[in-house]
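Below is the structure I would like to discuss, written out as structure tokens.
Missing here: one protein chain of the complex. Every other protein chain is in place.
And then subunit A:
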Amino acid sequence: MKVDGIHLAGIGTYTPRPTPVEEAVRQGMFDPAAAKESGLLSVAVEPAVSAPDMAVHAARQALAQACHDPDDFAAVIHNGAYYQGPGHWSAPHYVLHRALGQPIPAFGISHGCLAVLTSLHLAAGLLEHGRPGRQALLITGADNFSTPMFDRWNDSELAVFADSGVALVASTRGGFARLKAVGSRSAPELEGIHRGNDSLLPPARYPDHPWQVATRRQEWAERPDADPRDLIASVNRFGELVAGLAERTLAEAGVGRDAIVRVAHTGFSENSLHTLLLDPLGLPVELSTWDHLRTLGHATVGDQVLGLAHLWRTGQVGRGDHVLLVGATEGLEAGCAVIEISRDARGPEAGIR
């Protein structure tokens, strides 16, 4: 979808001190062969600060940069792919209360690792230029996997799950970047890959729904009438999905492929990053944020914002540069956005880093 008049006025990040992969291997937490295959150097692990609290930290950073009045905000969208707190309780209101304290709507989107990109998509509908109380949107995302119930290192062969908090302020007024297009496309026939043999009723045996990504994928591959090529076909299907989506989103943005300076993407481990994203998109790794994300791991809802923040703050992208944001989630679904940087991170107009 082509977007007009939506800017990124603030960006915030909370990344805990990363745990070196060698240390995880030494402590027996990460299988040594898998560690080597992953290409990761370290993974962000936060033992003490909860996901909603990391989101609040990131939100305050983004809000300070954005310089919007609290009255300008239409809503807070707070997202997490994993446990945020007790059931029947609102983490989005927890974040809203501590970040903005306004009597506005607060909610989250169930969209796995695309939730933040999709929140940006919603900004176009929630905001209206010049309309009081509808000029800004606070988007946050955070996850924390620090529990013995979740094996972040070995749960999935495609990625190692990291802890982080991120925030964006979308604004109708202006900002350090402009959103030009955003959207996603899905292959719902492949939803079963992330369901495996888990039942929809009665509720799953684990009340906290640990993921067991690898186990469920294998169960799907072994379902009745499965073809041995099904998983392979799903990889290729996803590649087609993301390639087609990127082409469409670039066209909507009116931006040529050659104008894309860098790409901020999912924090996949090395092999899956290439096979699922870089190769189908025809992107060399030098344009990616692999160098940064290989030190953090897969920050579920936060990868693209962490990548964008890193690129912008370090001056790797500046005014006039176009950045492609791309992600993936269970469903399967691919998401994409094209932004243009409006101002450099350093210099007289720089916001808070």
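Assume contacts are C-beta pairs under 8 Å (C-beta built on N, C-alpha and C of every residue); 3 or more make two chains touch, one makes a residue touch a chain; residues count from 1.
Simple rule for what comes next: contacts and distances are computed from a predicted model.
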From "Mycobactin phenyloxazoline synthetase", "DMT family transporter", "Xanthine dehydrogenase family protein subunit M" or "(2Fe-2S)-binding protein", the UniProt protein name for the chain not displayed is "Mycobactin phenyloxazoline synthetase"
Option touching the unshown chain, where A:212, A:234, A:249 or A:289 are the choices
A:234
One chain is left out of this view; which of A:195, A:248 or A:274 touches it in the full complex?
A:274
The missing chain sits against subunit A at residues 37, 39, 157, 221, 228-229, 231-236, 239, 270-272, 274-275, 279, 282
